[in-house]
Structure formats: structure tokens, C-alpha cells
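Read the structure below first, then the notes.
Here the complex is missing a single protein chain, while all its other protein chains stay put.
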Amino acid sequence: MNTTDPLIIAGKSYSSRLLVGTGKYKDFAQTREAIVASGAQIVTVAIRRTNIGQDPNQPSLLDALPPSEFTYLPNTAGCFSADDAVRTLRLARELLDGHELVKLEVLGDKETLFPNMPETLKAAETLVKEGFKVMVYCSDDPIQAKMLEDIGCVAVMPLASLIGSGMGILNPWNLRLIIDQAKVPVLVDAGVGTASDAAIALELGCDGVLMNTAIALARDPVLMAGAMKKAVEAGREAWRAGRMPKKLYAASPSSPTAGLIGS
Amino acid sequence: MNTTDPLIIAGKSYSSRLLVGTGKYKDFAQTREAIVASGAQIVTVAIRRTNIGQDPNQPSLLDALPPSEFTYLPNTAGCFSADDAVRTLRLARELLDGHELVKLEVLGDKETLFPNMPETLKAAETLVKEGFKVMVYCSDDPIQAKMLEDIGCVAVMPLASLIGSGMGILNPWNLRLIIDQAKVPVLVDAGVGTASDAAIALELGCDGVLMNTAIALARDPVLMAGAMKKAVEAGREAWRAGRMPKKLYAASPSSPTAGLIGS
Amino acid sequence: MNTTDPLIIAGKSYSSRLLVGTGKYKDFAQTREAIVASGAQIVTVAIRRTNIGQDPNQPSLLDALPPSEFTYLPNTAGCFSADDAVRTLRLARELLDGHELVKLEVLGDKETLFPNMPETLKAAETLVKEGFKVMVYCSDDPIQAKMLEDIGCVAVMPLASLIGSGMGILNPWNLRLIIDQAKVPVLVDAGVGTASDAAIALELGCDGVLMNTAIALARDPVLMAGAMKKAVEAGREAWRAGRMPKKLYAASPSSPTAGLIGS
Partner (left out) sequence: MNTTDPLIIAGKSYSSRLLVGTGKYKDFAQTREAIVASGAQIVTVAIRRTNIGQDPNQPSLLDALPPSEFTYLPNTAGCFSADDAVRTLRLARELLDGHELVKLEVLGDKETLFPNMPETLKAAETLVKEGFKVMVYCSDDPIQAKMLEDIGCVAVMPLASLIGSGMGILNPWNLRLIIDQAKVPVLVDAGVGTASDAAIALELGCDGVLMNTAIALARDPVLMAGAMKKAVEAGREAWRAGRMPKKLYAASPSSPTAGLIGS
């Protein structure tokens, strides 16, 4: 499925446009079950919180989600400076035998988890120089998103709303500016709360969506994971199918919202 | 699929919650292809505009979409009075060998196609008395939706926005009032423009969605039909899965939008 | 002020476009202070709840707000049938020496206070025949708003959102349909929660706004009353001044939202 419309990141093709996190589940069994239901091929791993071999006496995520089955995307959740983030990803590369595809996030404070963009730009520069393939979490600032692309990041990942908020896409206009100018994939990261949020992201022209809380903290995570799979596919197909124009009413001679998002 | 969560209308079970119209396609072949892709089991037919045997010399929809495969829902599109609507559905019953499940719509004017609620209530009363099983297109007025249910309609179908406008759900709050009180299925009818609109309707708790223009007037109707199928399933599953609460930010002690739609 | 742009209702000119209710204040002194601050010239009176002489032993609103200073608008708050509403307004006419300008509202249930439109239409017909000048609270249904105008109501007053909800204007599109077709004044009634809500109503082209809770239940009702006065004037003047077009960005060749509400 989707083989005619793959997502290509750093030269590799994926049929799924839904990327998921591995945190906040009750155990690795539930993690696996939900992730399989989501159809995701890329899974993020918070290196500072998840055992992928750092502690050989604890269950390892590598057993639940073998890297042969899933593309790992080590991330820097919990890092508040460029230095911390760079250090964390170097450790990940070591733990994962030279793995280069990573997700950079440098947060601005412990409450809102809004990205710290100056530190993000600094870390991105270092990581790209060190040969990492950097997917980067960022604010929805089109100028700084472009800077991250120019530095050499392989994907830009603006927030829809704050991490763990479930508020959906607060400013589709900024996303549109980012999408219109980007030559690398744009994925919405953070803020998706339910299925329609994911569909909207794809309908806007995003190349993919990354989420964790919306699945893990649903009442039934596995059912929600399946819903998200369908929502992402529905949003992408609707974008490809070319929606009808919005009109005040059908008989209206002109479209009142021509050029508007989603029109 | 969906056999554990069927839509039940007038005592009959359907696995699909997406109902589709049959108008505005370029020919019956495209009509059929799109409708099959949508997975719809119930299809509406505008008796005044579609040949289902009135003219034996023209191609008949009955050949493209055999009633053995699809549940027909004759509708009164183009009727502006209770009398017209009742007459039209009596004709449909004749043409369709006693078929009782119908969709009533009485429009208020030729421009906006907003429903004429007084005439709708009058027609509903007559039709129910004559043994029809009436699914009824209506405004999003919760009091009049309740009246239609009390008259004996088997489903109420409030508009999301004007017919053919593609504006999506303009007032989710009224829909919520209707859903909260209804004991018959509530289906959004009219106004859906793209996949996320359909998902939102189901996430609000609607039992189904009826659409025509959003599929038929997409650039690629068949691809959009498939997107709509997934969007409806995604929205329903997200509703069943119980979404995460919305919060200002993850660390926020309380949900800022408790009780809010979709929270 | 505003003498060049008066609101005309039933042939009489008013310089203020803000109408206010008289309920929910802590006493008649606060009622008067807030209403004076609002600049309102028309005040609604819930005949079933407010003493305007029914009980000669209680303080009367007529003393706090002398009818020589304010135009009284007796209303039918608390009526759930046409009969009740008609009876109540006949009583009001008696108590107020033949006063003809009234506000009709017939509610659908005790919880949501959504209007009962069939009973509203019935009552309007009777009242107009009996010589009342009827300003009528209604849903935002453009077809039924037109019916009320055709019956002879002197103003139609669609809800912005439910009475006492403070949710603001939930469906500006329906209001626009009503405004575009109406030949009598259209006033938003119910749902205004704060100053910007009132400004938006006027910017949409409404002729006025009626509110009660937004002022009476503000932390500081008198300060809020003054805010509402300015907001209504600001909204009206902005509407008259003709706002700039909305554009994706200033350099954008065309307006992306031409024809959109408020664009």
C-alpha cells in the first residue's frame, strides 16, 4: 500500500507517513501492540529515558521492537541545551552501531516544552557536520525552519501545538508557509490529539506526522493507533485527490475562500 | 470489518457509516467506481433528477448500482414544499416496489438550499403516517431535531454547512446538543468538504455522514472516495478509543478544556 | 453621538445600538448604574420575573429606570409556548399603558434555552395581528428568520450562542445569510460573552446587540457595561469604515479570503 506515493527521508522510502513515539505505554508489550496497529515504520526513542542496552539487566526496547523491523529514530527528549543534545545523540550512535538518522529536539523550558530555537540551530549545525542525518523538531517559524534546512537537516518537524497538549494545529498558516518553501519533508511533530488533527496535517500538505501521547494516552491506545493510521492515509489521499472548493453556498458564483488553507 | 460496531438504521445493520449521493458524476461508470471505493452501503438517489426507470429509454442507475448490492435511499432533492416532497417519495416507493426507507429534504430557497423546517416537519408527519421510514435532513436546531425524532423519523440528519458548500462543520456545539439528546442515529448531511471534516463529525459522536459533492467534485473522485472511507472509520475509532484530554501544556495540572467538544 | 447613523426600530431612532437586559444584578441600584454606563436606550424586562407594578409593595424597576428615560422592551423570558408568550405580553401592555414594542422569545427547553421556532412563529403571527411591534428572538436559521420578517416582526434577533453561555458567535455564516436578506434590523441576542464578541457582531453587519449576562455577571458589571458601549460603537464604525482586505501576506497579489466574512 502507498507504494506509489512513498515518504522519502534521507534517501530511504517509507510507505507509512505516521511516525510514533515509544514512551508513556504501560509496558513494552502494549508499546509493540499499539505501534504495530499504527503501521508506523519509524519509531522515536528517548535515549535518556528508554533502555536500548544502557542497562543490560532491564528489558530492552530492542527486544520488543527489533531494529530489523523498525527504523529507529533516537531523540533528545529532555535536553535543554545544544551540548546536551549533541552528547545524547553521540551516545545513541554508539548504542545503535553507527546509526545516523536522529531526531533533534532542544527544549526551552520544563513546563511548556516549547523548542529553544537558538540552541536547536547550534546543535543542528554540529550534528550535520558530524555526519548525522538530522530530523529536527522546531517552532512553526518559517524563517528558522528554512535555516535548519539550509544547515542540512533532512526533515523539519514543526510543532502543531505544545508537546503532550493534544491541542491540534493551532496555526495552519505558519505551517503552510513552511511547506510552501521547503525542499525537505515537513512533518508535524507534537500537539496532535485525535485522528482529525492528523488528517488535517496531511491535507495541509505535510509529508507526515509524528505523535506519541495521542496514542499512548488514549483510553484504548491500540484502537487509537489504528484510527491514526487511517487518518494519516485519509488526509494524504484527500490532499492528492484535490478537494472541492469551499463556497458560501453551491450556487455562489465564486469561491469565497480561494487561496485559503484547505480550500 | 466494523461488524462489532454496526450502524443500525430502522432495525437494519450496516458496517459502513458513510452514506453517499449518486449525483454530479460524469457518468454512471464513474458513479459506480467512486461509490465502490467509498465502501458505502446506502446510496441516495434524487428521484427528480436520476433515472431509476422513469424513462425506460435512458440508462438507469439501477443497472450501475443494483439494489441487490446497495440500499437505496430515495431523496427529495429539489423539493421546496411538504406536498412536493411527499408526492416525490410516493413515486419513489412505486418505482422501487414498495421501498420504505427514504430521505426527506425540503429546501427553503434555491440559492442557499437551507432546509425549510416548518415544511420538513409537516412532510415528516405525513410520511411517517403513511409507513415510510424517514431519514430527515434538517437544520442544526436541537429542538426541531427532537420534534422530528418524536414524530417518528428513524434518523435525523443535520447539516454541517450548506449543501455543496464544502465548508465543514460550522457549529459543532449545536451538533453536540442534538447528539446528546437523540435516541435515533444522528448523521451529518451536507457541508463536508474533505476527509478531516468527516473524521470530525464522527469524533463528535455522530453515527454517520452523508456526502456527495465532496467526492464527486474532487479532482480525483475515486481517490477521494477511498479517503472518505478511511476518514469515517478513523473518526469513529478515535471516538471509541477515547481521545487524550486537551491541556495547555503537558505539565499543566488541569485540562483547560474539560467538557469542550473533542476534549 | 451616532446621530448620523441611527438605529431605527419600528420607525423610532436610537443613537445606541446596544440593548441590555435588567436581570441578574444584585439590586436595582447596580442595575441602573450598569445600564447608564452602557449607554443603552432600550432595556428588556422579563415580565414574569421583574416587578413593574405587579406587586405594589415591592421596589419597582419603573422607579430605577423610569420609562421616560428608557424605552422598555417587555420580554417573555420563561415562556415555553406561544400561548404563554402571548398572554405575558398582553399583561405587559396593560401594565405599561398600551406599550406596543415587545420582545418575543419562546424557549424550547429549560436546560439549553434554545428557541422553539414553531411556537415562536405561531406567537409572532398572533402578536402582529394584535398590533404589537414584535422584536423576535430566534435561531440563526435564515429561512425562519425570513418567515418572521414576512409575518411583520419589526426586528429579528438571532442567537450568537445559547442564552447565558457567553460562547460568542458560533456561526457567523448563518448570521451573514440572515443579514444579507433582511429588510428589518437584525440584532444579535444571546451568547455575547465579552467586548470583542459585540464588536464582531457589528462588524458582520448586525444592526445591534442585546445582552444581559455578559454585563451583569462580569466581575465588575459597571466597567464591563462601559466596555460594551465602546465595543459596539467600535464594531459599527469599523463596519462603516470598510476594513482592509485579508491577505496571506502583504505582498500577496490577491486576497486569499475575498468574500469571506470580515474580509
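Brief remarks on what is shown
For reference, chains read A, B and C in written order, and residue numbers begin at 1 within each chain.
Heads up, the rule we're going with is that a residue touches a chain if its C-beta (ideal position, glycine included) is under 8 Å from a C-beta of that chain, and two chains touch if they have at least 3 such contacts.
Just so it is clear, the model here is predicted, and its values are computed rather than measured.
Of the listed residues C:Arg49, C:Lys129 or C:Arg243, the one in contact with the hidden chain in the full complex is C:Arg243. Across the entire complex, the residue among C:Ala85, C:Val184 or C:Ala218 in touch with the chain not shown is C:Ala218.
Listed here are the chain A residues that touch the chain not shown: 108-109, 112, 114-118, 121, 139, 141-144, 146-147, 161, 167, 170-171, 173-174, 177. Within the complete assembly, residues 110-113, 162-167, 193-196, 199-200, 203, 213-214, 217-221, 223-224, 226-231, 233-238, 240-252, 262 of chain C touch the chain that is not shown.
Throughout what follows, only the chains that are shown with their structure count from here on.
Geometrically, the chain at the heart of the complex, using CA-atom means, is B. With centres taken as mean Cα positions, chain C sits 48 Å from chain A. One finds 34 Å separating the Cα centroids of chain A and chain B. In chain A, the residues that touch at least two other chains are 248.
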